[in-house]
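Left out: one protein chain. Kept in place: all the others.
For subunit A:
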(Lines give C-alpha, C1' and ligand atoms only; values in the text may rest on other atoms or scores of the structure.)
Protein backbone atom coordinates (compact mmCIF):
# COMPACT_ATOMS: atom_id res chain seq x y z
CA UNK A 1 0.00 0.00 0.00
CA UNK A 2 2.83 2.33 0.96
CA UNK A 3 4.65 1.59 -2.29
CA UNK A 4 1.50 2.27 -4.30
CA UNK A 5 1.08 5.61 -2.55
CA UNK A 6 4.70 6.55 -3.30
CA UNK A 7 4.22 5.62 -6.96
CA UNK A 8 1.03 7.70 -7.22
CA UNK A 9 2.66 10.71 -5.56
CA UNK A 10 5.75 10.38 -7.79
CA UNK A 11 3.53 10.19 -10.88
CA UNK A 12 1.56 13.24 -9.81
CA UNK A 13 4.76 15.15 -9.12
CA UNK A 14 6.27 14.25 -12.47
CA UNK A 15 3.10 15.33 -14.30
CA UNK A 16 3.15 18.64 -12.43
CA UNK A 17 6.82 19.18 -13.26
CA UNK A 18 6.21 18.44 -16.97
CA UNK A 19 3.40 20.96 -17.16
CA UNK A 20 5.52 23.52 -15.29
CA UNK A 21 8.39 23.11 -17.76
CA UNK A 22 6.20 22.94 -20.83
CA UNK A 23 6.58 25.94 -23.07
CA UNK A 24 3.39 27.80 -23.72
CA UNK A 25 2.20 27.41 -27.33
CA UNK A 26 2.61 31.17 -27.79
CA UNK A 27 6.29 30.99 -26.85
CA UNK A 28 7.31 27.89 -28.77
CA UNK A 29 9.30 29.83 -31.37
CA UNK A 30 11.11 32.01 -28.83
CA UNK A 31 14.90 31.87 -28.68
CA UNK A 32 17.38 33.53 -26.36
CA UNK A 33 19.63 36.20 -27.80
CA UNK A 34 19.67 39.66 -29.32
CA UNK A 35 16.68 40.59 -31.49
CA UNK A 36 18.64 43.61 -32.77
CA UNK A 37 15.98 46.19 -32.14
CA UNK A 38 17.14 49.40 -33.84
CA UNK A 39 14.12 51.58 -33.10
CA UNK A 40 11.06 51.48 -30.86
CA UNK A 41 8.13 53.35 -32.37
CA UNK A 42 5.30 51.70 -30.48
CA UNK A 43 4.85 48.92 -27.94
CA UNK A 44 1.97 46.82 -26.65
CA UNK A 45 1.45 43.81 -24.42
CA UNK A 46 -0.06 40.55 -25.54
CA UNK A 47 -0.86 37.66 -23.20
CA UNK A 48 1.68 35.90 -20.95
CA UNK A 49 3.93 38.93 -20.54
CA UNK A 50 4.84 39.14 -24.22
CA UNK A 51 5.79 42.66 -25.26
CA UNK A 52 5.44 43.50 -28.95
CA UNK A 53 7.77 46.17 -30.33
CA UNK A 54 7.11 47.97 -33.61
CA UNK A 55 10.59 48.66 -34.99
CA UNK A 56 10.36 50.77 -38.16
CA UNK A 57 14.09 51.10 -38.78
CA UNK A 58 14.59 47.35 -39.00
CA UNK A 59 11.09 46.90 -40.47
CA UNK A 60 10.25 44.25 -37.92
CA UNK A 61 7.88 43.36 -35.11
CA UNK A 62 9.69 41.85 -32.16
CA UNK A 63 7.97 39.84 -29.43
CA UNK A 64 9.90 39.71 -26.17
CA UNK A 65 9.08 37.56 -23.17
CA UNK A 66 8.98 39.87 -20.14
CA UNK A 67 6.95 37.54 -17.94
CA UNK A 68 9.89 37.15 -15.53
CA UNK A 69 9.33 40.63 -14.13
CA UNK A 70 7.61 40.14 -10.81
CA UNK A 71 4.13 41.42 -10.05
CA UNK A 72 4.36 44.89 -8.62
CA UNK A 73 2.22 47.69 -7.31
CA UNK A 74 2.39 50.87 -9.35
CA UNK A 75 -0.99 52.14 -8.22
CA UNK A 76 0.64 55.20 -6.65
CA UNK A 77 3.30 55.69 -9.29
CA UNK A 78 4.81 59.16 -9.49
CA UNK A 79 8.01 60.15 -11.29
CA UNK A 80 8.64 63.86 -11.76
CA UNK A 81 10.96 65.42 -14.34
CA UNK A 82 10.75 62.24 -16.33
CA UNK A 83 12.40 63.76 -19.40
CA UNK A 84 15.27 65.14 -17.34
CA UNK A 85 15.81 61.80 -15.63
CA UNK A 86 15.97 59.99 -18.95
CA UNK A 87 18.33 62.66 -20.34
CA UNK A 88 20.52 62.17 -17.24
CA UNK A 89 20.61 58.43 -17.84
CA UNK A 90 21.83 58.99 -21.38
CA UNK A 91 24.13 61.92 -20.62
CA UNK A 92 22.19 63.83 -23.24
CA UNK A 93 20.29 67.09 -23.57
CA UNK A 94 16.52 66.82 -23.12
CA UNK A 95 15.96 67.69 -26.76
CA UNK A 96 17.91 64.58 -27.74
CA UNK A 97 15.45 62.17 -26.19
CA UNK A 98 11.92 61.24 -27.17
CA UNK A 99 9.46 59.09 -25.25
CA UNK A 100 7.79 57.05 -27.95
CA UNK A 101 5.36 54.95 -25.92
CA UNK A 102 4.35 53.82 -22.45
CA UNK A 103 2.53 50.57 -21.62
CA UNK A 104 1.42 48.58 -18.62
CA UNK A 105 1.66 44.80 -18.51
CA UNK A 106 -1.89 44.05 -17.30
CA UNK A 107 -0.78 40.73 -15.82
CA UNK A 108 1.75 42.12 -13.34
CA UNK A 109 1.29 45.93 -13.34
CA UNK A 110 4.82 46.69 -14.52
CA UNK A 111 5.06 49.96 -16.44
CA UNK A 112 7.41 50.19 -19.45
CA UNK A 113 8.54 53.31 -21.29
CA UNK A 114 10.21 53.27 -24.70
CA UNK A 115 12.66 56.00 -25.59
CA UNK A 116 14.60 56.99 -28.69
CA UNK A 117 17.86 58.93 -28.40
CA UNK A 118 18.74 61.45 -31.11
CA UNK A 119 21.56 59.21 -32.28
CA UNK A 120 18.94 56.65 -33.24
CA UNK A 121 19.52 54.35 -30.25
CA UNK A 122 16.41 52.84 -28.61
CA UNK A 123 16.01 52.24 -24.91
CA UNK A 124 13.38 50.33 -22.94
CA UNK A 125 12.79 51.32 -19.31
CA UNK A 126 10.80 49.70 -16.53
CA UNK A 127 9.45 51.49 -13.49
CA UNK A 128 10.54 50.03 -10.17
CA UNK A 129 9.66 51.78 -6.90
CA UNK A 130 9.22 55.08 -8.74
CA UNK A 131 12.65 54.78 -10.33
CA UNK A 132 13.63 53.94 -13.91
CA UNK A 133 15.47 50.70 -14.63
CA UNK A 134 16.74 49.63 -18.03
CA UNK A 135 15.45 46.51 -19.70
CA UNK A 136 18.35 44.94 -21.58
CA UNK A 137 17.34 44.12 -25.12
CA UNK A 138 20.54 42.35 -26.16
CA UNK A 139 19.91 39.08 -24.35
CA UNK A 140 16.23 38.24 -24.16
CA UNK A 141 13.83 35.47 -25.07
CA UNK A 142 12.28 36.64 -28.32
CA UNK A 143 10.79 35.93 -31.69
CA UNK A 144 10.35 38.37 -34.53
CA UNK A 145 8.79 38.92 -37.90
CA UNK A 146 9.80 41.16 -40.76
CA UNK A 147 7.28 43.76 -41.80
CA UNK A 148 6.97 43.20 -45.50
CA UNK A 149 6.43 46.43 -47.35
CA UNK A 150 3.84 46.14 -50.07
CA UNK A 151 5.13 49.22 -51.82
CA UNK A 152 8.86 48.58 -51.73
CA UNK A 153 8.36 44.97 -52.71
CA UNK A 154 6.64 46.00 -55.86
CA UNK A 155 9.35 48.47 -56.75
CA UNK A 156 12.84 48.50 -55.41
CA UNK A 157 15.31 50.38 -57.47
CA UNK A 158 18.30 48.72 -58.93
CA UNK A 159 20.66 49.82 -56.21
CA UNK A 160 18.44 48.20 -53.63
CA UNK A 161 17.36 51.37 -51.90
CA UNK A 162 14.20 51.28 -49.88
CA UNK A 163 11.76 53.37 -51.83
CA UNK A 164 9.18 54.08 -49.23
CA UNK A 165 9.66 54.18 -45.55
CA UNK A 166 6.85 52.78 -43.45
CA UNK A 167 6.79 54.13 -39.92
CA UNK A 168 4.83 52.24 -37.28
CA UNK A 169 2.28 54.61 -35.74
CA UNK A 170 0.59 52.17 -33.38
CA UNK A 171 0.59 48.47 -32.52
CA UNK A 172 -1.96 46.27 -30.75
CA UNK A 173 -2.47 42.57 -30.09
CA UNK A 174 -5.78 40.74 -30.27
CA UNK A 175 -6.71 37.06 -30.51
CA UNK A 176 -3.57 35.71 -32.13
CA UNK A 177 -2.95 38.74 -34.31
CA UNK A 178 -0.54 41.64 -34.09
CA UNK A 179 -2.12 44.70 -35.70
CA UNK A 180 -0.09 47.65 -36.91
CA UNK A 181 -1.03 50.99 -38.35
CA UNK A 182 1.61 52.88 -40.22
CA UNK A 183 2.48 56.05 -42.00
CA UNK A 184 4.34 56.41 -45.23
CA UNK A 185 6.85 59.18 -45.85
CA UNK A 186 5.54 59.47 -49.39
CA UNK A 187 1.77 59.13 -49.32
CA UNK A 188 -0.87 60.61 -47.09
CA UNK A 189 -2.66 57.41 -46.23
CA UNK A 190 -2.74 54.71 -43.65
CA UNK A 191 -1.68 51.16 -44.16
CA UNK A 192 -3.08 48.74 -41.70
CA UNK A 193 -1.66 45.28 -41.37
CA UNK A 194 -2.37 42.14 -39.47
CA UNK A 195 0.33 39.59 -38.66
CA UNK A 196 -0.51 36.17 -37.22
CA UNK A 197 1.05 35.35 -33.87
CA UNK A 198 2.89 33.03 -33.28
CA UNK A 199 4.57 34.47 -36.36
CA UNK A 200 4.39 32.69 -39.67
CA UNK A 201 4.91 33.88 -43.22
CA UNK A 202 1.37 35.21 -43.51
CA UNK A 203 0.85 38.96 -43.45
CA UNK A 204 -2.19 40.84 -44.53
CA UNK A 205 -2.33 44.48 -45.28
CA UNK A 206 -4.99 46.81 -46.48
CA UNK A 207 -6.00 50.39 -46.10
CA UNK A 208 -8.76 51.73 -43.95
CA UNK A 209 -10.73 54.50 -45.62
CA UNK A 210 -12.89 56.97 -43.82
CA UNK A 211 -15.64 59.36 -44.63
CA UNK A 212 -14.68 62.60 -43.01
CA UNK A 213 -17.70 63.99 -41.20
CA UNK A 214 -16.39 67.50 -41.45
CA UNK A 215 -15.94 67.02 -45.12
CA UNK A 216 -19.19 67.62 -46.93
CA UNK A 217 -18.09 66.81 -50.43
CA UNK A 218 -14.86 64.97 -50.47
CA UNK A 219 -13.67 61.59 -49.41
CA UNK A 220 -10.36 61.47 -47.76
CA UNK A 221 -7.24 59.49 -47.22
CA UNK A 222 -5.68 60.05 -43.84
CA UNK A 223 -3.24 58.30 -41.55
CA UNK A 224 -4.42 56.53 -38.41
CA UNK A 225 -2.73 58.07 -35.42
CA UNK A 226 -3.76 55.58 -32.77
CA UNK A 227 -6.18 52.65 -32.52
CA UNK A 228 -7.31 49.73 -30.44
CA UNK A 229 -9.48 46.68 -30.80
CA UNK A 230 -12.58 46.49 -28.67
CA UNK A 231 -15.69 44.41 -28.33
CA UNK A 232 -18.66 46.52 -29.40
CA UNK A 233 -22.03 44.80 -29.07
CA UNK A 234 -20.33 41.39 -29.08
CA UNK A 235 -18.30 42.00 -32.26
CA UNK A 236 -14.56 42.77 -32.37
CA UNK A 237 -14.01 46.20 -33.86
CA UNK A 238 -11.05 48.36 -34.65
CA UNK A 239 -11.58 51.79 -33.11
CA UNK A 240 -9.24 54.16 -34.92
CA UNK A 241 -8.49 57.80 -34.27
CA UNK A 242 -7.22 59.71 -37.30
CA UNK A 243 -4.85 62.66 -37.45
CA UNK A 244 -7.78 64.89 -38.40
CA UNK A 245 -9.64 63.70 -35.28
CA UNK A 246 -12.56 61.57 -36.38
CA UNK A 247 -13.13 58.42 -34.41
CA UNK A 248 -13.96 55.57 -36.76
CA UNK A 249 -15.02 51.98 -36.16
CA UNK A 250 -14.43 49.02 -38.46
CA UNK A 251 -15.67 45.50 -37.72
CA UNK A 252 -12.50 43.34 -37.73
CA UNK A 253 -14.19 40.89 -40.09
CA UNK A 254 -14.58 43.64 -42.71
CA UNK A 255 -10.84 44.30 -42.94
CA UNK A 256 -9.79 42.21 -45.93
CA UNK A 257 -6.28 41.81 -47.27
CA UNK A 258 -5.28 44.30 -49.93
CA UNK A 259 -8.64 46.07 -49.91
CA UNK A 260 -9.89 49.46 -48.88
CA UNK A 261 -12.26 49.14 -45.97
CA UNK A 262 -14.64 51.95 -45.24
CA UNK A 263 -15.36 52.66 -41.63
CA UNK A 264 -18.24 54.26 -39.75
CA UNK A 265 -17.34 57.66 -38.33
CA UNK A 266 -18.85 57.85 -34.86
CA UNK A 267 -17.37 61.06 -33.50
CA UNK A 268 -15.59 64.26 -34.41
CA UNK A 269 -13.38 65.30 -31.54
CA UNK A 270 -12.90 68.91 -32.50
CA UNK A 271 -10.77 70.52 -35.16
CA UNK A 272 -7.24 71.64 -34.53
CA UNK A 273 -6.74 68.53 -32.46
CA UNK A 274 -4.88 65.32 -32.99
CA UNK A 275 -5.49 62.19 -30.90
CA UNK A 276 -2.37 60.79 -29.25
CA UNK A 277 -3.41 57.62 -27.48
CA UNK A 278 -6.58 55.60 -27.01
CA UNK A 279 -7.19 52.94 -24.34
CA UNK A 280 -10.04 50.83 -22.99
CA UNK A 281 -10.60 50.82 -19.23
CA UNK A 282 -13.00 48.76 -17.19
CA UNK A 283 -13.94 49.28 -13.59
CA UNK A 284 -16.52 47.41 -11.51
CA UNK A 285 -19.56 48.95 -13.11
CA UNK A 286 -18.17 51.04 -15.94
CA UNK A 287 -16.55 50.53 -19.30
CA UNK A 288 -14.88 53.46 -21.02
CA UNK A 289 -12.62 54.54 -23.83
CA UNK A 290 -10.06 57.15 -22.85
CA UNK A 291 -8.48 59.34 -25.52
CA UNK A 292 -5.56 61.68 -24.98
CA UNK A 293 -5.21 64.56 -27.41
CA UNK A 294 -2.74 67.14 -28.66
CA UNK A 295 -5.11 70.03 -28.23
CA UNK A 296 -8.00 68.86 -26.04
CA UNK A 297 -8.15 67.39 -22.53
CA UNK A 298 -8.30 63.68 -21.85
CA UNK A 299 -11.69 62.45 -23.14
CA UNK A 300 -13.86 59.71 -21.67
CA UNK A 301 -16.38 57.88 -23.87
CA UNK A 302 -18.85 55.45 -22.33
CA UNK A 303 -19.07 52.09 -24.08
CA UNK A 304 -22.86 52.13 -23.55
CA UNK A 305 -23.02 55.28 -25.68
CA UNK A 306 -20.61 53.79 -28.20
CA UNK A 307 -22.77 50.70 -28.60
CA UNK A 308 -26.03 52.59 -28.85
CA UNK A 309 -24.68 55.00 -31.48
CA UNK A 310 -25.64 53.25 -34.68
CA UNK A 311 -25.27 56.16 -37.08
CA UNK A 312 -22.38 57.22 -39.22
CA UNK A 313 -21.47 60.88 -39.41
CA UNK A 314 -21.72 61.95 -43.00
CA UNK A 315 -22.88 65.53 -42.71
CA UNK A 316 -20.47 68.41 -42.36
CA UNK A 317 -20.00 69.83 -38.88
CA UNK A 318 -21.28 73.37 -39.12
CA UNK A 319 -20.34 74.75 -35.73
CA UNK A 320 -16.69 75.74 -35.63
CA UNK A 321 -14.58 73.68 -33.29
CA UNK A 322 -17.59 71.57 -32.35
CA UNK A 323 -17.37 67.93 -31.49
CA UNK A 324 -20.25 65.75 -32.66
CA UNK A 325 -21.29 62.12 -32.57
CA UNK A 326 -20.90 59.89 -29.52
CA UNK A 327 -21.00 61.90 -26.32
CA UNK A 328 -17.86 62.23 -24.28
CA UNK A 329 -16.72 63.86 -21.06
CA UNK A 330 -13.67 66.09 -20.86
CA UNK A 331 -11.55 64.98 -17.92
CA UNK A 332 -9.44 67.45 -15.94
CA UNK A 333 -6.15 66.26 -17.45
CA UNK A 334 -4.57 68.29 -20.23
CA UNK A 335 -1.40 67.60 -22.21
CA UNK A 336 -1.53 63.87 -21.60
CA UNK A 337 1.16 62.54 -23.91
CA UNK A 338 1.07 58.82 -23.12
CA UNK A 339 -1.73 56.76 -21.66
CA UNK A 340 -2.51 53.18 -20.65
CA UNK A 341 -5.03 51.33 -18.54
CA UNK A 342 -3.89 50.28 -15.08
CA UNK A 343 -6.04 47.88 -13.14
CA UNK A 344 -9.34 49.81 -12.78
CA UNK A 345 -7.73 53.18 -13.38
CA UNK A 346 -5.05 54.46 -15.74
CA UNK A 347 -1.49 55.76 -15.84
CA UNK A 348 -0.29 58.65 -17.94
CA UNK A 349 2.68 60.78 -18.85
CA UNK A 350 1.48 64.35 -18.53
CA UNK A 351 3.13 67.71 -19.15
CA UNK A 352 1.82 69.61 -16.16
CA UNK A 353 1.16 73.33 -16.25
CA UNK A 354 4.41 73.94 -14.33
CA UNK A 355 6.33 72.36 -17.20
CA UNK A 356 7.05 69.22 -15.20
CA UNK A 357 6.73 66.02 -17.22
CA UNK A 358 5.28 63.48 -14.81
CA UNK A 359 4.53 59.78 -14.92
CA UNK A 360 1.51 59.44 -12.64
CA UNK A 361 -1.57 57.39 -11.98
CA UNK A 362 -5.12 58.45 -12.71
CA UNK A 363 -7.45 57.36 -9.98
CA UNK A 364 -10.20 54.84 -10.68
CA UNK A 365 -12.51 57.38 -9.01
CA UNK A 366 -12.72 59.12 -12.39
CA UNK A 367 -14.00 55.93 -13.92
CA UNK A 368 -16.61 54.87 -11.40
CA UNK A 369 -20.29 55.50 -12.01
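As a convention for this text, a contact is a pair of C-beta atoms (placed from the backbone, for glycine too) under 8 Å apart; a residue touches a chain by one contact, two chains touch by 3 or more; residues count from 1.
Operating definition for what follows: contacts and distances are computed from a predicted model.
I want to check something: the complex is missing a chain, and I'd like its UniProt protein name from "ABC transporter permease subunit", "SbsA Ig-like domain-containing protein", "Carbon-monoxide dehydrogenase large subunit" or "Multicomponent K+:H+ antiporter subunit G".
"SbsA Ig-like domain-containing protein"
Which one, A:37, A:87 or A:127, makes contact with the chain that was left out?
Considering the complete complex, A:87 is the one touching the chain left out.
Looking at the whole complex, which of A:113, A:169 or A:279 touches the chain that is not displayed?
Final answer for the missing-chain contact: A:169.
One chain is left out of this view; which of A:108, A:141, A:274 or A:364 touches it in the full complex?
Hidden-chain contact among the options goes to A:274.
Among A:236, A:294 or A:364, which one touches the chain that has been omitted from the display?
Of the listed residues, the one touching the omitted chain is A:294.
Of the residues A:117, A:177, A:344 or A:361, which one touches the chain left out of the display?
A:117
Where does subunit A touch the missing chain, residue by residue?
Per the touch rule, subunit A residues meeting the hidden chain are 41, 56-57, 85, 87-93, 95-98, 100, 116-121, 123, 132, 134, 151, 154-155, 157-158, 161-163, 165, 167-169, 183-188, 209, 211-212, 214-222, 243-244, 258-260, 268, 271-272, 274, 276, 294, 316-317, 320-321.
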